[in-house]
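Of the protein chains in this complex, one is absent; all others appear in place.
Labels run A, B and C following the written order; every chain starts at residue 1.
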Amino acid sequence: MTERNRLEAGGRIDRSHPLEFRFDGRSLTGYRGDTLASALLANGVHLVGRSFKYHRPRGVLGIGAEEPNALVQVARGAQTEPNVRATQLMLYEGLEASSQNRWPSLAVDLGGLADLASSWMPAGFYYKTFMWPARLWPFYERAIRRMAGLGRAPAAADPDDYDHMHAHCDVLVVGAGAAGLAAALAAARCGARVILADDQSEAGGQLLGERYEIGGRSALAWVSGAMAELRAMSEVRVLQRTTITGHYDHGYLIGCQVFREPGQPDPVGVPRQRLWKIRARRTVIAAGSIERPLVFPDNDRPGIMLAFAARAYCNRYGVRSGSRVVVVTACDDAYRTALDLAAAGVGIAAVVDLRPSGSGHLPRQVRARGIEVLIGQRIVGVRGRARVEALRTQSSAGGAIREIACDLVAMSAGWIPSVHLFSQARGELQFDERLGVFVPLGRLENVVCVGAARGTASLRGALQDGFFAGQVAAQACGLAGREEAQDIATVEPEEAPLDWRGIFGAASLGGRQFVDFQNDVTVDDVRLAVREGYDAPEHLKRYTTAGMGVDQGRTGNINVLALLAEARAEAMTTIAPTTFRPPYQALSFGAIAGALVGPLHAPTRKTPMHDWHAGRGAVFENVGQWKRPRHYPSAGETLQAAVDRECLAVRRGVAIADVSTLGNIDVQGPDAEAFIDRIYCTRMSALGIGRCRYGLMLRQDGMIFDDGIAARLGEQHYLVSTTTAGAASVFAWMEEWLQTEWPDLRVYCTSVTEHYAQIALSGPRSLELLGPLVDIELDAMPFMSMREARVAGVPARVFRLSYTGGPGFEIAVPAGRAYELWTTLFGAGERFGIIAYGTEAMHVLRAERGFIMVGHETDGSVTPGDLGFEGRLAMDKPFIGKRSLRRADLLRLDRKRLVGLLTQAPDCVLPEGAQLLDEPIDSPQSAAPVAMIGHVTSSYFSAHCARSIALGLVRGGQARLGDTLYAWVDGRAIEVTVTAPRFLDAAGKYAYG
Amino acid sequence: MLLIPCPWCGPRDETEFTCGGEAHIVTPRAPEDLDDEAWGEFLYLRTNPKGRCAERWVHTHGCRRWFNVLRDTVTERILTVYEVGARPPQAGDD
Amino acid sequence: MSGERTAIVERGSRTSIVVRGDARDVRFVRAMAAATGLEPPVAPGTTAHHLLDAVLWLGPDEWLVVSETQPGHALASRMQQALQGLHAAVIDVSDARVVYAVTGAHARDVLAKGCALDLHPRAFSLGQCASSLLAEVPVLIHQRSAEPCFELYVARSVGEYVRAWLRAAVREHLHASGGSSP
Partner (left out) sequence: MFDRYSIFSLARNALSSHQNWPRAWRNPAPRRRYAAIIVGGGGHGLATAYYLAREYGIRDVAVLERGLIGLGNSGRNTTIVRSNYLWDASAQLYEHSLKIWERLSREINYNVMFSQRGVLNLAHDAHGLRELRRRVEANRLNGIDSEILSTAQVQRQVPALNCAPDARYPILGASFQRRGGVARHDALVWGLARAVDALGIDIIQHCEVTAIRQAGGRIIGVDTSRGPIDARTVGVAVAGHSSVLAHMAGFRLPLQSHPLQAFVSEPIKPVLDTVVMSNTVHVYVSQSDKGELVVGAGMDGYKSYSQRGSFPIVEATVNALVELFPSFRRLKMLRQWAGIVDVAPDASPIISRTPVGGLYFNCGWGTGGFKATPGSGHVFAHLLATGEPHPLGEPFTLDRFVTGALVDEHGAAAVAH
């Protein structure tokens, strides 16, 4: 056997499946069923990492989720993962792990110098220094950052898959230990839909590490029986290797299931991790408990381990973590470690009990085996750095120090109930004097803690708790319970009480006694913080960082609080634990994001003509979730050249654009007219049937929120168009007003955005092109009108209007036929030299005409008056936002006002967003703050005008026509002339209705 | 994740809904008669209560109906839901 | 539940008419029955169907009439005529949505990856429909058969996105049972 600490027999590992793995480059072996931690211990490797602040050598402390020390970096390259708990990582063939936070190597770590300087680095030392000289702070900071931080992030994108799963149940049971299994059985037997989730690789909880019996059989046989029964029930879902990690309001819990370890090959096509989103009517928390460490000088040395972990490695994995063991304890339970290890043939040097007497049944058994038991002790220290070599103990009454040679110290100060999930859900906690820990105070409405998670120490108690809670939960869901006798015989020696106060017996000795292994917080740090006034748990936590590490203080917090109480000379009952927050166990960002990454990151919306655009080389831009063609460059063409070409085609010939993304809302009903008048600030009721009009919508505060065109389809029927971005919000807005403010109006609104695709044909030759294809008289259509027609055989709504300020049509057709119509139009247009134009050209064209664009000319602080729209406000009817327009600030004459802006040089295109000044300046540094009187909202080169054009908002702009202003661009003042906001067709021939 | 009982569709995840802010804010009948102060009060001032709070929600990704919810802003408990326009019911003590 | 293969089937667009009206008004109900052969269901999340036509509840005054046999405009104009004179609205939205069907033994698992509805037979029975979200996209789900078969109505513009999402969601079941995806 290569694994020198592997026992000949025993354990739940599969000895027929040896596995090879590497740690820090060393090749080692283990078995299927091992964790990395058990395999390392089997190979005699205790030193596994360096601590966070002082870079102290650290070994495996625990056996599961509580582990603070054995954090390793696993796998390489893009699959590498930092801060993985070796105690939970299931071994697989070829696994590669390495230690963290050390340089150059684990054995020789220069960071360890910090340990020597530790007296200069007490809690919060950085707040007291590094202030002078100020310019050196960045250097100090860089050094601090390098020293901190544990593992390394991968450098490349994660190649693995993750997904989500929603689940609903009557009863969620967290934890498949004795209590959880009993609860799940009881609930499921009542017919409840049950989810049983457990974070370990197999069910059984703590029983997996013990040698208990239930009903005269091995407890693990009972576990397999229970699991078999559960698995056979159709309404039960068992989630193995699933940590329930977040407990949110209204019975919502988040779990994370692990299918593959980092770097483990993927033979089945399942995700690496799955995030469970569980909605539970009732939750039974049977999450067990965590063993509490003792506090004594150098209690962080490798080879010092929790007592349960020491025996569980033996019982569960067949691993002897040492060959000469001292058990140190403040409770009876740890005597089991002596018994179990001795039974496995491990040498027990002594049991050192901190309590004044050790006379219970378990101590008696230990003594009976001839093992020395020392009582009334305090631990004064240990020998050994990279591995414990001896324990030094003394009677608490004083006297000689005895040094007991050993290579493993198994310690216990009792058990800490896992109340995390209970507390996350606002469950209140209460200090239990007897157990020395916080336990749930009563129950929450739909949540209950059972078994060790509520402080129940005995197996029998855990089973009873579980059965009862499972039944009650099912009953609460309306399912009748079968009343069963659930009393199960277990063999459990009676235990003497814990002496949790005794664990600080050595505290007066000084030396470095760790209370938070993860963040290197010592007894002295806690006391210093208290002296300095950081003497409430929440301040203490933040000042010392105790409980803020990767393990969130699972093992340490209770000792920190007890020390705090002691330092304040107050009872523990006056102390409240710090807030428990999700996640219980760190949750990968990959699992949270699930499948919604890369192309699935957010929904992508495409119009029916998308493939056509793509085929023509369109460059797309994101507009909200939509993909819209921005321009269609010919080979080698620049954006500007393409836009020029597209614009000129619209001005001189004919061009086609896809405007399907605009919102369309069907509004009908007897009160449609009144409704639409209230929604728009312009008057829409005056429209004749078949006529259209442009309008603005305001928020209640008078600011513009969307614009669009309303078409009257019938006496009681309108079609309202919105901006692309406003499609959903305007629809929701209308519905809100109808339902909440104007329920008396008989109107139905229906979004038809997706039903229609819309095609714009623009340019002087659009009529020529379209004329022959339609079954109506286009000539007879006035500007700003709408007709139902068939276009090339496709039923359509033809609008005579354009957003380009020139002649044009828009044709709305059912989306399913849009592609066909588009290609027909394009084909028919070829003899007119038709081309497609994109959003960029649209922007230029509308700016030439001075049409505003919501989001360019508006920003939530712009009123209709600011855009020169006051003449078209229908002030004699009510509309949303009307009253606001009369507020003092909105009546100011010097409000910013829409104007045109022309540069001196026709080819100088101002950047959009450039600020405008009254006077030129040399440099803002000398003149700051410089008064800004407005900014450029839209700016383009207009091929049609053969010059640059711009729109802007300028303070008091209406009175400034002809003035010279200065646009501030990249440190240069550019002269601009204020004009009317219109660069084309000043007569307004094609103005919107 | 709140579980909101839509009066029509039954309990659904919060993500299907949109909160529309405080309920029972009465739009003035004659806004033109109000001075700036009174109008500003209507537009902006809110009770923002800690504890029991009546608010409007809409089932955006469900039936699209608006309704009122009486919720405790400290415990997040939903005490009751009721129709738009109805007066807030006097829900019993929790 | 059967051991059917899990599959995603693309069913394209389908005649769909939004109807708005007052279900307490017997004239409305009768007119609807006359035009479609179906009465609008009043219980939330329920449907009425007749062969390949169905009326799906969308809201207390809103339904979606779907048909696999009749063209949208014909059905819409028949309904419009039947409802003439009532405060009701009929809007043809046949091209607004595309339909996907998720069928087979793992249909619920596939949907559960992105949809928070409880689709367990105890909670969502045959013939029921519900509007909700699937992977952040609004969706109307209709359980067409106990096979099981769930039809998803999603906006046309997100059709491709939903297809890609479904394809990823069904992948593990294809490995397991050899289903098919578009």
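Quick note on the criterion: a contact is a pair of C-beta atoms (placed from the backbone, for glycine too) under 8 Å apart; a residue touches a chain by one contact, two chains touch by 3 or more.
These numbers were taken from a predicted model, which means no experiment stands behind them.
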Touch partners, limited to displayed chains, of the chain removed from view: A, B
Residue of A:153, A:368, A:569 or A:780 touching the missing chain in the full complex: A:153
Identified contact with the non-displayed chain, of A:386, A:586, A:641 or A:980: A:586
Contact with the hidden chain (one of A:23, A:54, A:92 or A:252): A:252
Given A:25, A:533 or A:636, the one touching the chain that is not displayed: A:533
Residue ranges of chain B at the interface with the undisplayed chain: 1-2, 14-15, 18-19, 21, 36-37, 40-41, 43-51, 53, 55, 71, 73-76
Positions on chain A where the hidden chain makes contact: 52, 78-83, 119-120, 122, 125-132, 134, 137-138, 141, 144-146, 148-158, 160, 162, 246, 248-249, 252, 254, 262, 277, 510, 524, 528, 531-534, 536, 538-539, 542-543, 545, 548-550, 552, 579, 581-583, 586-590, 592-593, 596-599, 601-602, 604, 621-623, 701-703, 855-856, 859-861, 884, 887-890, 911-915, 917, 924-925, 928-930, 932, 935, 968-969
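What we mean here is this: only the chains that are shown with their structure count from here on.
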Cα-centroid distance, chain A relative to chain B, in whole angstrom: 28
Inter-centroid spacing, chain C versus chain A (mean Cα positions, whole Å): 32
Sequence positions of chain A contacting 2 or more other chains: 277, 279
Residues of chain C engaged with two or more neighbouring chains: 116-117
Residue ranges of chain A in contact with chain B within the complex: 248-252, 277, 279, 426, 700-701, 732, 735-736, 739-741, 743, 882-884, 886-888
Chain B residues within the chain C interface of the complex: 8-10, 12-13, 15-16, 61-65
Footprint of chain A on chain C - complex, ascending: 13, 18, 20, 61, 72-73, 87-89, 91-97, 109, 112-118, 120, 122-123, 135-137, 155-158, 160-161, 164-165, 168-169, 171-172, 175
